[in-house]
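The complex appears here without one of its protein chains, the remainder shown in place.
Order of writing sets the labels: A, B, C and D. Residues in every chain begin at 1.
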Amino acid sequence: MSLQILVLTVLDGIAYGSLVFLVAVGLTLVFGVMRILNVAHGSFYALGAYAAASLGLVLSAYGISAWFAYPLFIVAAVAVGVSVGGLMERFILRRIYVREEYLQLLVTFAIFMILDNVQRLVWGVQPYFYTEPLSLMGNVTIVGIPYTAYQVIFLPLVALFILFGLRWFLRKTLAGSLIVAVTEDREAATAIGINARKVFFLTFIIGTTLASLGGALASPTTSVLPGMGAEMIVLSFAVAATAGLGQIGGAAIAALLIGLGRSSAVFFMPELEVVVPYLIMVIVLLFRPEGLFGKTTARKI
Amino acid sequence: MTALISAKDLAISFGGVIAAEGVSLDVFEDDHLAIIGPNGAGKTTFLNICTGYLKPSAGSVTFQGRSILGSSPRAITRMGIARAFQIPQLFTEQTVLENMLIAAASQARRFAPFTPLMQIPERKEAEHILELVGCDDVSDRPASELPEGKRKLVDIALALALKPKVLLMDEPTSGVASSEKFDIMDTLIGALREQQVTSVFVEHDMEMVSRYANRVAVWNAGHIQSQGTPEDVLQDPEVVRTVIGV
Amino acid sequence: QDKPEEINIGITTFTSGPASVFGVPGQEAARMLAENLNEAGGIQGVPVSLSFIDEGAGAETLTTEYRRLVQDENVDVMFASISSGNCINIAPLAEDLEMLNILWDCGTQRIFEEADYRYNFRTQANATPEMLAPLLYLLKNNPDFETIAVVNQDYAWGRDSWELFSTALKQLKPDVEVVGEFFPSFGASDYSAEISRLLATQPDVILSTSWGGDLDTFVRQANQRGLFSNSQFVLPLVESSLERLGSDLPDGVIVGGRGDHYFLHPEYKDGEELQDFVAQYRERTGDYPIYPAFHMAQAFAALEAAYDKAIEANDGGWPDREQLVDAMAGLEYRGHGRPLTIREDNQAIEAQLIGTTKHVEGYDFPIIDNMMIFDGADLMPPAGENSIEWIETLDESFVEEVSADEYQHEE
Amino acid sequence: MLELKDLSVSIARIPILRNVSFEVQEGETIAFVGRNGAGKTTTLRAIMGLVTAQGSILLNGQAVDHVQAHERPALGIGYAPEDRRLFSAFTVEENILLPARVAQLTQDETNRRLERVYGILPELKEMAKRPAGSVSGGQGKMVALGRGLMLGTHLLLLDEPFQGLAPVLANRYAEALRALRDTDRSLSVIITESNPGLLKNFASRVITIERGEIESVEDVSKVEA
Partner (left out) sequence: MLMRIVLPVVVLVAIVLPLATSGWDAFLTLVWAKALPVLGIILLLQAGQVSFGHAMFFATGAYTAGFVIRAIPGGEIVIALAAAIGASVVAGLLVGVFVVRYRYIFFAMFNLAFSMVFYSLLEKFIHITGGSDGLSIPRPEILGQAMERSEYEFVLYYLALALLVICLYGVHRFLDSPLGHTLKAIKTNETRIEYLGLSPRRVLLIAYIISAFLAGLGGALVAVFQGIATPEYAYWVRSGEFVFVAILGGTGNVFGALAGSFVYEYIRVTATAYVGDTWQLTLGLVLLVIILFAPSGLVGVLNDIRGYLGKGRREPTPSGGKQPSGKTEKQRGEEQ
């Protein structure tokens, strides 16, 4: 029994953690790297979910195999992230990079409101569902308890893929270095020939695409409905902070901690479930004020 | 004559880089001690240790006989050791005068919540100090707008506003146009002399050293290579080779 | 007083946020009812006009707007609101503004138990009967269960409803053991951990008073992992999700809908009124009407009845507000369920319809079978008494004492 | 090869440069001197396109006013800012290499230039693997200089490159730069420097700027000869 409970706790923790990571990693990138408090991140999560669900429903309407749903998720995510994210960066954010940082907060908050409303206008208020991709992968039974393969196997794998993909991208590729350079000192970067605008544009799009990918991947597991974005904002910020600025690996661990914390709460102290992410954040920050993998900034004197 | 600041066998290193090893140095009342040495020798590090910014892995530092090891920069500043930085540390969004008045208010412990900063009695003094370093012309400019040279000077002025017993300056006039720096240093050191402020300054300009220092300490790779009067030290062929060049 | 140009009704409802799954159907129903009413010449020949306030805009905006409607737009009657919190917030305000305020959907039983109001009326049942009915149904139909677990949303409704249900359960079947109490956060998107836990503990009964997206998500994830095959589910609000859940909601789940309204109400489904209502509503929204729509209909019905009654009492003269309010007391009216009466504490007595899901020909979602309709009066404390205290006076015999009319689903 | 015509800059509506005009011949080295706040840095920043400027800048006869700031380094302009501006997230060597990577130079071209940098600034080799955020003030200046040298194939803009360097190094670097310029005749250099001694028999002309206006242009190449 107790061993079984332990296994279940871990499994549920991993499943939930993977999802949280997929949603939060985009924010960790955009915030950690560009220092933009993108409140609209939640909207991209929601938009991704809606887009995926709608496309999926089209599929099933035409009786096309749900296997196509998985590539469709990526299509949906990229479509949303690039179009909406791109427009947002190009026509709004770009105008305020040089201004007081917190203006960005204001802007993204406004955009969040707008997108939230737009969702309602486009998709109405009734929850959407598209569960085929989930059912398609069927269940796996572990220590006598059925789980959906989608949640305990597929999502964690995707999460791992994104994790290592991003780390490689930021550390090993030129684009990665450019992003880091531009963030630290936009002018110095320009002075050595880096097109700061382009870099910001791409970074932001990557971030928003990841957010909507998170939404798309989450859509089969949950109801797609108004206000679903709001919840994710705080959670993502909690992850970003716990991780340490721009720390993709940190985000993964933070998400995992939150997942495990949550599942163990459900198993052993249900009343705590709601506050778990915050407790974890507080505990981590108490011991590592710059977040899990936060670096202490360069010497000033 | 008693040592004001006395460092014994300081050691510190950063991931293999030895920034100080067996560094022992006494600074006496009314000294104007120049620290010279190649880049990366550990000069700034020494100042960082003396002001509690870095904790040495070994050794001790005393000020007026009291150990200041492990005290915070804040505490040490209050004891009377003020510092000007190699890379100026200013409140960039505030005007030069505001910068000065914050320092003055701190020195005079003026924290009445409702008296305007601009009206504290120390204002006159602060403005005087700005004149001293030739920055009165920029007193109402935001610090962020200052040219490099002025930044350095304002940074020194901030330290002066604390009425320190000892003033540590890290390359006080690097970046200050050569046409001006001697006039400024003349007035500055003059003022220090009459207020009997002891000073320690890191310098790369040997003319400065020979003009204003009564003692020189030569750093090299975390060690003190030699110390003495400017005349002797600056002649020392070893020093010429490692620091001055021909 | 002579007839006004029109009767202006202010309605607070959710058009944003998760609760808009109720708010918008309510709003649609209201628009529809108003149109019908005006086509038929309005109330006593006076057309009605509607203005809405979004409860989703937050408490302060709500009260500011409420005042504006009352004071500047001088509406004749307010319908407020869906959220119990808002009802508690608005009721005293309405009282002070001397505005006839109809609590058209909120559930908390506290309002009329903790304060006396003159201007506030609730035109549908409250949490107490809405929780007792499913419990009685459970006890009458599958009496032999030993363990129960609850998964409710972590906010007042989730907690209050569980308090009512569990207190009653302790009285009516003391030997039952509560093996799990879960209150996942409101709007939670994932219940995997809860479900694993429930799969591991295998309680005989699982109760959830959740609603909207939360309920849908929970049901889907539970069904996906075969939780329904192990435990008897009791979902007192699932009537509002039936159509959305479709095949994801298996047979044999105990269903409620906060009253005795149901588009296939066994006693009225052949009647024209209900059929028209359902037909019109479907035409308008594409969906079958759910309980908020019915609650709205009840509010309208009550208002109409009140005007009729007041005008009669006023021998033909148009009533002023006080007269209208007087008329509300003891009012009898009917929505699309059994007749209702407003009792002396301004709380309506409404019957409760509970049943079991069943998939049948002609509907791609489960309909309600093995229906029981309870008389509301049996399930409520006497006016002025506190529900919890009253429930604590009950005992096993209560299950037998309360009778219910039983119906089967038929084509 | 570089020509400034009536260059004017004002920031927040204060004039900072007023009609600055001068040109730099191919292979020539200019000492750009002036008191603090005279406008030296601003002039260099204007050439790099880092401040909005009126007037025009010609490079090899081509107006570059409309060349985006980030495209100018590709024209062979290397800039070593006065206040270092290193990327502390990278090591010293990464800092030096970044411009080459951005310009997507071939591997051996990159190596060639890196060797050139290390040739002039051998001290950098020892610090190559250290985080740029940790180096000392003077070391920082060296890195900045090295980074500038990576791209500066036609024009070097050095803003007080020797400031805060120990004299022994300053002299050596000045020598090395001179040697570099002598070997590569197409390389022009503008050095702002407050210590004229270092520029002796190095600069061919000394341009003095005062309060944002060119005060004097004196030819010292003769003197030296």
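In the analysis below, a contact is a pair of C-beta atoms (placed from the backbone, for glycine too) under 8 Å apart; a residue touches a chain by one contact, two chains touch by 3 or more.
The structure presented is a predicted model; accordingly, all values stated were derived computationally and were not measured.
Considering A:Val58, A:Ile114 or A:Met269, the position touching the chain not shown turns out to be A:Ile114 (whole complex).
Among C:Pro47, C:Gly85 or C:Gly246, only C:Gly85 touches the chain left out of the display.
Remark: the omitted chain is touched by one listed residue; of B:Gln107, B:Ser174, B:Thr198 or B:Gln227 this is B:Gln107. Residues of chain B in contact with the chain left out of this view: 51, 72-74, 77-78, 82-83, 89-94, 98, 101-103, 105-107, 110-118, 120, 142, 144-145, 158-159, 162. Against the chain not displayed here, chain A makes contact via residues 31, 37, 39, 92, 95-103, 105-107, 109-114, 116-118, 120-121, 185-188, 190, 196, 230, 234, 237-238, 240-241, 245, 271, 274-275, 278-279, 281-282, 285, 289-291, 297, 300-301. What chain C contributes to its contact with the hidden chain is residues 15-16, 52-54, 57-61, 63-65, 67-68, 71-72, 84-85, 88-89, 92-93, 96-97, 108, 110, 154-156, 159-160, 186.
Operating definition for what follows: only the chains that are shown with their structure count from here on.
Set side by side, the interfaces B-D and A-D show unequal numbers of C-beta pairs in contact, with more at B-D. Mean C-alpha position of chain A lies 43 Å from that of chain D. Centre-to-centre, using mean CA coordinates, chain B is 76 Å away from chain C.
Within chain B, contacts with two or more other chains are made by residues 44, 86-87.
Chain contacts: chain D has residues 134 touching two or more partner chains.
Across the interface of their complex, chain D is touched by residues 14-15, 17, 36-40, 44, 86-87, 138, 145-150, 170-171, 174-181, 204-206, 241-246 of chain B. Contacts from chain B toward chain A in the complex involve residues 44, 48, 53, 85-87, 89.
Residues of chain A touching chain D in their complex: 174, 177-178, 180-181, 184-185, 187-196, 297-299.
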